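Removed from the display is one protein chain of the complex; every other protein chain stays in position.
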Amino acid sequence: MTSYALGTCWGDPVKMLVMIKQVPDVSLVEIDENGILQREGVPAIVDPSSLIALKMAVKIRKMIGGKITAVTMGPSQAREALMTCLEHGADEAFILNDKSFAGSDTWATAKVLSTFVRNELEYDVIFCGMQAIDGDTAQVPAELSVMLGAELASYVNDFRIDGGRLVVSQNYDRETRWIDIRSPAVISVSGNVLLDQGLPSIHDYLEARKKTIQTRNRVDLGLGAFSVGINGSHTKVVKSRTAIPNKTENKIIDGSDPDTAAKYLISLAEGIR
Amino acid sequence: MIQPLPIRPDSNYLIDESKMRGTAEEIYFPKNKQEIREIVRSTDSENSHLTISAMRTGVCGGAVPAGGKILSLERMNHIIGIGYDDGYFVRVEPCVTVRQLSEMLLSKHINGLTDITEGALKKFKNDPKKYFYPVDPTETESSLGGNTATNASGPRTLKYGPTRNWIRGLEIILHDGTAIEIPRGKYYANGRHFDVVINGIHLEFDVPSYNYNTSVKNSTGLFSKDNMDLIDLFIGSEGLLGIFSSIDVRVTEWHPLVSNIMFFPDDDSALRFISEIRHREEISPEFLEYFDCNSIQLIRDCFSEDPSMLSPPEDAGSAVFFDLADSDVLKDAYDAVIHIAEKYDGSAKKSWCSSSKRDRDRMFRFRHAVPQAIFAYVASLKNDMPDIHKYGTDMSVPENRSKEMMDYYSQELKKNGLEYVIFGHMGNDHPHVEIILKNMDDFEKAKSIGITFAVKAVELGGSPSAEHGIGKIKKQYLRMMYNEKDLEEMRALKRYFDPDDILCPGNMLG
Partner (left out) sequence: MSDCNGSCSSGNCSDPNRLPPGILSQYDINQDTASGTLIWAETVLDGENLRLHRSVPEITGKARELDDDRLFAVIFGNNDVRPLYDELFSYGVDSLYHIRNRDLEVYHPEAYAEAIADLADRIRPATILMCGTPKGREVAPLTAAMLHTGLTADCTALESEGRLLMMTRPAFGGNIIATISCNGFPQMATVRPGTFGTPKPHVERKGTAINRPFTPSKLKHIIDVEYENEKFVDIGDADILISLGNGIKDISTIKEAEELALHLGAKVSCSRALVEKGWFPHSRQVGQSGRNVSPKLYLAFGISGSVQHRTGVHADKVVAINNDPDAPIHEIADISIIGDASAIMKKMNSHFHD
């Protein structure tokens, strides 16, 4: 795919993909008195960072037109996540679903996603959320970019369309960079989940149900069993335990009198210095 | 013997959501039924008073003590277990909150719960269907004990009825420490006369002879009717007759819902939309919540700094919030909804809609923003005006008199130069009118206009306290609906169950 500035090809609507992750709502996960994680019954939601990525695509489409395709690799519950994406503005959706995909690390995930994209989709830009709430490692966008030979822009929190080019702002804590991104590109979108709000309308809800969600499995993608899932991963979990806190003491103090509490805290802090 | 703790004059236990402040000497925190019985007996022997307190989310001062001691049930906040009896029910301690119950039902985390009927827990856990508590009061931090004592309603009362319809059984501690269990369907009056033996205790008394208005949403006065079930006497009794130590609440099958908020250009169009969709069977909304233009503006003004609060579209006037069941006929329901909305200048595009929990929670939060903004506002005035408290109405009228009542509200409020918002359960002809008080002058006007409204509501065949109960601050409403004979009958009943007036002095009748 030749590199060209976004949207400058006449007659080509901009083709945007959004990689969606469905995660368990980790705020609802509990640990029972045996120290066992209660995963069952925890509802799955579209990861908020994936929605932010989708919203950036929707914003671009509003400005220069284009088509948005949502893609997720996940179990069949992921259909609900994709429906939410269709409601929020995606035009079509794909779910990559296969038992053998279970246990994939980020490499294996990127492998499946990139194979699908290479086989079936044309794209100018791929948007991904930066970091999912179940604490994933924000690696898939970078790995995807290498596998596809696309340019990577991480930590994107703003953009402008400049004479047909897409210019993005990247937030590296101490540094903010503006770069002119060329397609094909993978953009990892960061951003304040709540500041960007607004809900779809009844119209969007009904329209979403007219759009298509297609599925693909491993054989459809032409992937070998050793390229996917646990077998296709480079990393694996050797052991795990539920997180237990380690406190040195367990003092409880009545702070109903702010003055006494204040004095106590100050002496504690001054003891540290 | 459980010991009370001292209480400071600025303690939060002396106020409830009405922001009225009371006085008390001491406070008890019983952990179980036994301790409640000890406390009641010792209070009885000392001839002191006990005000029952749970989550203090009430808006009538019901939990605000008028001297004496406070019985805080906050340590009794455990869900005891689940049973099955032609449907599931949950046995809870009185300070379990609505949210706690909902979370347990949704997550099915039943560790530590007991089987109330054999095998119920396993049956519930393995049941592929989901269940929920349909009364669903907007204040999810309210306790089920408090809900039962006030017969609380919520937006879903439109479809499911109030708390009364969902109580299967109560365990009650009486003024002398006696504990009685009353299941629904066991003890009935003969006409208006009760003569029953419960747990070895013989109870014989008359319930009031008046007609308790059940044609509208009503929480004024003690419930009474011919051949009534004894349990219904205690539901809505505002702590006058006994203390709930355990409550059995029924739950019902949950189906996925889609939440919707539709925006309209003005108040009238939203109201017409509501009156048309509420009876349409193909739509069958779970609830119908109304926001007048003033309340939408209030949300804009109070939450502009809070990015997590949904912001109303700029051109939105009023709004209607409703849930639809996600069934096979949902498309038909929406076709009807959109058709009707368009008649009144609404549209499918000028709306919010979602079936995801996260987005629906945001819409519910939006709904709660109106009363929340007002509570916060009044709380901020209390520094300069310590006697001020929230002034809102809670009146219901029959459906065919609804428009008259709405017109009367705006006419009188404008006449008196008062700022106000109107929002709430329009599906039950029970909107809340909240007056935005600016100073003590407004407060005085509000109090007198409140009386005018109450008189009008009763005149139109409705109730002046549809949902909140009477507590300490709405006693004049009681006098509007009932005459002196009726009140004396209620007092007689109170004297029967609590001869020394130990429990919740000042509530309703005092």
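Note that the chains are named A and B in the order they appear, and that numbering of residues resets to 1 at the start of each chain.
As a working rule, a contact is a pair of C-beta atoms (placed from the backbone, for glycine too) under 8 Å apart; a residue touches a chain by one contact, two chains touch by 3 or more.
Quick caveat, the model's predicted, so the values are computed rather than measured.
S.K.: Report, in label order, the displayed chains that the undisplayed chain touches.
M.R.: Even though it is not drawn, that chain still touches A, B.
S.K.: Among A:Val18, A:Ala138 or A:Ile187, choose the residue that contacts the chain missing from this document, as touch is defined above.
M.R.: With A:Val18, A:Ala138 or A:Ile187 as choices, the missing chain is touched by A:Ala138.
S.K.: Taking the full complex into account, find the residue in A:Lys59, A:Arg177 or A:Arg209 that is in contact with the omitted chain.
M.R.: A:Arg177
S.K.: Touching residues of subunit B against the unshown chain: what are they?
M.R.: 305-308
S.K.: If the hidden chain were put back, which residues of subunit A would touch it?
M.R.: For subunit A, the residues touching the absent chain are 24, 26-27, 29, 31, 37, 39, 100, 105-107, 110, 131, 133-135, 137-143, 145-147, 151-152, 154-155, 167, 171-182, 190, 192-195, 223-227, 231, 233-243, 245, 247-259, 261-266, 268-270, 272-273.
By our rule, only the chains that are shown with their structure count from here on.
S.K.: How far is the middle of subunit A from the middle of subunit B, if each middle is the mean of its Cα atoms, in Å?
M.R.: So the centre of subunit A lies 41 Å away from the centre of subunit B.
S.K.: Would you mind writing out the residues of subunit A in touch with subunit B in their complex?
M.R.: For this pair, the touching residues of subunit A are 25, 28, 30, 32-33, 38, 40-43, 45-46, 80, 84, 87, 192, 194-195, 197-206, 209, 256.
S.K.: If you look only at subunit B, which of its residues touch subunit A in the complex?
M.R.: Contacts found on subunit B: 8, 106-109, 111-112, 258, 260, 262, 307-308, 310-311, 331, 334, 337-338, 347-359, 362-363.
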